[in-house]
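Note that one protein chain of the assembly has been removed; the remaining protein chains are unaltered in position.
This part shows chain A:
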Amino acid sequence: MSDKKLILSVRDVKVHFKVKGGNDWPWTPKKTLKAVDGVSFDLYEGETLGVVGESGCGKSTLARSILNLIPATAGEIVWMGRDLRQGTEKDWLAVRRDIQMIFQDPLASLNPRMTIAQIIGEPLRVHRPELSSDEVMKRVRAMMVKVGLREQMINRYPHEFSGGQCQRIGIARALILEPKLIICDEPVSALDVSIQAQIINLLKELQREMGLALIFIAHDLAVVKHISDRILVMYLGREMELAEKHALYDLPSHPYTRALLSAIPIPDPKLERSKQIQILQGDLPSPINPPSGCVFRTRCPLAEAQCAGERPALRRLSADTQSSCLLA
């Protein structure tokens, strides 16, 4: 990895929310919901980092904190050598040119009262006000062709498109400023399987073409395996494992990763029937009151007494794998 340029470095980021129970008195002290609790990772140029974990584990919150859509409460987010958390709104504006986002619900992420031309052209109008409207239109058309939309649709409105087409519009909007990093927040989970493959292949193609880095959030491990170079496994706002793709799929070090991987269906009925699915007992604990020590210990098949003690940090097991399991 050393030959590639480090572009984003996230250090011990925490996103905590103050929450109040519905029945609380006004003077009851508010509780803290730890949506993201100390996550660190590095991202290199042109690389894809997959982020997986079950619903509510803080994947989306982590993504939004990188863009300051939900401000992080602690930690460092270093983009190109600058700590963004110290930055002013003006610094953020400059950064937003380089980091763009693709959203989960393709239709909801497009303003229903704007045409496709206005939607895709909006980033240009914000960041490149010196461009003439003809120039903007030219770039919008070029970008539409690039993401596989017909140019004739330029004056249409979002509700006239299918989900897959809407996601292509979202991708075009994210790409038009030629950013260095795109954060994809479950970009395909709302789409049909055949369309998912189209969108993912489009993203891979564009990534190769434009040298983009991607942070790809998903809860579908097969999708993540297809697109990622490295994978970060999250559970209850914490990192469980961060590993190169092949290391993670071939030799998962963390019991949570193993449980996730055992749930992937195998497209072969014989193997699928003989496969052992490791079902996790119980529910996700509350992020308001997480278990002490390793947050996964309440559902871990291997948990021992020491797991309840100190909170395990991510440690390097091999060149390709970092894991937070004490027993690994």
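Quick notes
Operating definition for what follows: a residue touches a chain if its C-beta (ideal position, glycine included) is under 8 Å from a C-beta of that chain, and two chains touch if they have at least 3 such contacts; residues count from 1.
Going forward, contacts and distances are computed from a predicted model.
Of the candidates "Phosphoenolpyruvate-protein phosphotransferase", "3-oxoacyl-ACP synthase", "Oligopeptide transport system permease protein OppC" or "Ger(X)C family spore germination protein", the chain left out of this view carries the UniProt protein name "Oligopeptide transport system permease protein OppC". The hidden chain makes contact, of the residues A:G58, A:G75, A:P123 or A:P312, with A:P123. From the options A:P29, A:G81, A:P112 or A:G282, the residue with contact to the unseen chain in the full assembly is A:P112. The residue touching the chain not shown here, chosen from A:L6, A:L131, A:M153 or A:L302, is A:M153.
The chain not shown here touches chain A at positions 64, 67, 69, 92-93, 96-97, 100-101, 103-105, 108-116, 122-123, 126-127, 151-157, 159-160, 170, 173.
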